[in-house]
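With one protein chain withheld, the remaining protein chains of the complex are depicted in position.
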Amino acid sequence: MQAKLMDLGPHAAFIWISYAAVTFVVAGLVAWLIFDGKKQAAAIDALEKRGARRRSMSAVE
Amino acid sequence: MTSFWALVRRDLRLAIREGGAIGTALGFFLVVVSLMPLGLGPDLNLLARIAAGILWIALLLAALLSLNRIFETDYEDGTLDVLATGRLPLELVAAAKALAHWITTGIPLALLAPVLGILLNLDLRSYPILVATTLAGTPAVSFLGAIGAALTVKARRGGLLLALVVLPLYIPTLIFGISAVGAVMGPAGMGAAFLILTAISLAAVVLGPIAAAAALRIQLQ
Amino acid sequence: MTSFWALVRRDLRLAIREGGAIGTALGFFLVVVSLMPLGLGPDLNLLARIAAGILWIALLLAALLSLNRIFETDYEDGTLDVLATGRLPLELVAAAKALAHWITTGIPLALLAPVLGILLNLDLRSYPILVATTLAGTPAVSFLGAIGAALTVKARRGGLLLALVVLPLYIPTLIFGISAVGAVMGPAGMGAAFLILTAISLAAVVLGPIAAAAALRIQLQ
Amino acid sequence: MQLIAEDLIIERGGRIVIDGLSFAVSEGEALVLSGANGAGKTTLLRTVAGYIRPSSGSVHLDGGDSELTISEQAHVVGHANAVKSSLTVFENAAFWSEYLSGSVADAESIERALRHFGLDDLAEFPAAYLSAGQRRRLGLARLLLAVRPVWLLDEPTVSLDIASSDRLVAAVNDHTRAGGLAIIATHLPLALERVRTLTIISRRMAA
Amino acid sequence: MQLIAEDLIIERGGRIVIDGLSFAVSEGEALVLSGANGAGKTTLLRTVAGYIRPSSGSVHLDGGDSELTISEQAHVVGHANAVKSSLTVFENAAFWSEYLSGSVADAESIERALRHFGLDDLAEFPAAYLSAGQRRRLGLARLLLAVRPVWLLDEPTVSLDIASSDRLVAAVNDHTRAGGLAIIATHLPLALERVRTLTIISRRMAA
């Protein structure tokens, strides 16, 4: 429908699919990052309630 | 049966922890399927024609790469000895391990089949049939493969040897597997090939564990 | 260097005793080459066209099936610990093992190349070039593969994982290997592809052991 | 219940290792196998467990469940521990409990077994993190995870510290006191109750 | 010659196992490491051998060949034996002799090493045929196949019968008498000469 508004020629579908795919993937990544962040924060809270001291990350090696 | 499912669950868990299992299998299929054109030349018509072959070759490869260790690790760390003292007959032990193997390679391939379909420009309506064919044929690969794996338990770097032993067993599956997929893609629809493929799988599910268990008993001595 | 050759000889001996080595490799190549028509359909023209691809795919397959255990068995039975106490740098240990692997898979393939040539009706005079190309390209497979094998030593059923890790590294070899063999078979003769292939192999022979040794050091901890 | 071996002749790799051995172990009794390296202790145990078929003679269990083979009524702990490195200690134990008893494991009995061998602290760790002795203890914990009348132990004290050895001895004593029987191959003196010793003489080497 | 460890702090899997340990072992001396399972004996030995890098502190060998690392001057015998099943006993020994000494092995010295550990009768057998103790002895035979001043032995007596244990003790005594030094982790009392004991206290478990 947009395509009629804005004439993108015979290959409009390719353009729309490209932009849609990028939007979809980026949105998915962002959603995952936010969800994951919430999950870890909740886990830290729960552990603090159980009495674990907050400490900096366990370093690699 | 508790023992049986306990074993299946343990093997799935090990597969996930030790080799990434389903994710790795998917990645592997993706790489192999997209590498084939490199080996065979980038002729799209040709590729479409041999799509079924590519599907099955990727599966056989995954099987050969993952089967060789299914009994070997258990043998080496003493687990097989203890498994043999269970009330579960060794035949069912072998069946449980083959089943776990099928779940970690056959199912990912079935999941990937539609993706491959897209690459090959397949008709949307044929996806369910494609998936069904893959699911029907792949058990044969795992259960026949178990025989080879059991036979080569003690040949410590037996990858090539295992391949040499099982590839001949795979030939019927390969032939009918390819023609079943081909039939799906062509106009004929699901046909005799699909039925034969299912029959082969059923036979493999029954006979594979029996042969594998016999081989394992000898290796335990 | 005594240590180096002692290690190469031991690995060859183990390969022969444990997996049949050269015989198995030859058998394996034959089976794969004769299975291809099953997977791809029996079109002789087509097969001739993709002969080079078949040759290389068979080699990669053999490598994937045999590489995964080259460091793993040594790790599991404690040999790697002791190898590390030798005066031979771990880089040369890795190189020795990769060399032994090349001898047991690369050389059989070179031996088999003329047989494949017969199957494909090749001109007799091109055999030496065909063999030379195979010999020039196959070291890359073993030495790059050693990196993957070293990285996956602890992933106990790492067959698929190893494949996923090394296949991307193999792609340049595959591309130039195929075009080098293709050039041999076609009118162009040995060309740039052959030189690039040799260059890749040389780079792999130098870099592979370094990366593999770094990975092994980490696994020894 | 009595485990009886009659006129066993056992070959390994074409050589006769055990030549005409008979013995019996009764309920409540432990039999210690001793003998030099290579005398045939492991071979004998694996024959009793049913892995190796003797060239002649037989092993049978009088008074056991006649529908089951000896190996189905026995715990076998061999040189290898049957421990999976990538599972946690608890997962390892839970699997064997479920597999060997054929019924879903309850966490408490698993924890009891782990506690007996001092592994309760380590329950959530991957078995890859265990030291050699801890790993051996995990292998031994199997003995307490399912009730089986016959215990076949091949050098169970390997890698164990003194405290753990004592715990093993206690477990064996409990087992025999409860009417089980055990055959144990070992090079070390163990403070077992109700024990007899069978010394296997090597047929080929003085060393 | 003296092996000196200073202020070692060693982590495994994110946990500190050895926390600030210093010790020294001189020429002609054997140090026995004892301690409960999981105390950190293997960890310490592997750190001395250079496999594990300590989080802090250092290990060095005074008076050794300064061009070589400690591990290049040491024999390491760990829990695993580094024996290849498909090679014969002699081939196994010959390979290690050649590899570790860097020169072609003469059959006689290999046979001497095998004889010391009572393996000469088995020289032509594939190692797959060995019993557990015989296999361990083959692993130990490596000690006599190349001359190295430092011996790092992790529970060397596992699976050995009494006669073989004595032979091992004799080998260690010969080694220290000739000016070598040894660090030996073990749970069993060994009749060594010139020995000191270092008991590692487990940081985390009583059991």
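By letter and in written order, the chains are A, B, C, D and E; residue numbering begins at 1 in each of them.
Basically, contacts are C-beta pairs under 8 Å (C-beta built on N, C-alpha and C of every residue); 3 or more make two chains touch, one makes a residue touch a chain.
The working rule: contacts and distances are computed from a predicted model.
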Leaving aside the chains on screen, match the unshown one to its UniProt name from "Cytochrome c oxidase subunit 3", "ABC transporter ATP-binding protein", "Heme exporter protein C" or "Glutamate mutase sigma subunit". "Heme exporter protein C"
Among C:Leu7, C:Ala58, C:Leu151 or C:Leu197, which residue is in touch with the absent chain? C:Leu151
Looking at D:Ala24, D:Val59, D:Ala80 or D:Ala128, which makes contact with the chain not pictured? D:Ala128
To test your reading of the contact rule: which positions on chain E touch the chain that is missing from view? 11, 13-17, 203-206
Interface with the unshown chain - residue positions in chain C: 147, 151-152, 154-155, 158, 161, 164-165, 167-169, 171-172, 175, 207, 211, 214-215, 218-219, 221
Name every residue on chain D in touch with the hidden partner chain. 85-86, 120-121, 124, 126, 128
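To be clear about the criterion, only the chains that are shown with their structure count from here on.
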Given chain B and chain E, the chains that contact each of them: C, D
Compute the shortest path length in steps from chain B to chain D over the network of touching chains. 1
Give the chain pair that accounts for the most C-beta pairs in contact. B-C
Label of the chain whose CA centroid is most distant from the centroid of chain D: A
Averaged over CA atoms, how far is the centre of chain C from the centre of chain D? Could you give it in whole Å? 45
Shared-interface residues of chain A (touching two or more other chains) are none
Quick one: which residues in chain D touch 2 or more of the other chains? 79, 86
Note which residues of chain D are touching chain E in the complex, please. 12-13, 35-38, 42, 79, 117-119, 121, 125, 129-134, 137, 155, 158-164, 187-188, 204-205, 207
So in the complex, the part of chain C that touches chain E is made up of which residues? 2-3, 6-7, 10, 13-14, 17-18, 76-79, 81-88, 220-221
Mind pulling up the chain B residues that touch chain C in the complex? 14-15, 18-20, 24-25, 27-28, 31-32, 35, 38-41, 46, 49-50, 53-54, 56-57, 61-62, 64-66, 68-70, 73, 76, 155-164, 167-168, 171, 174-175, 178
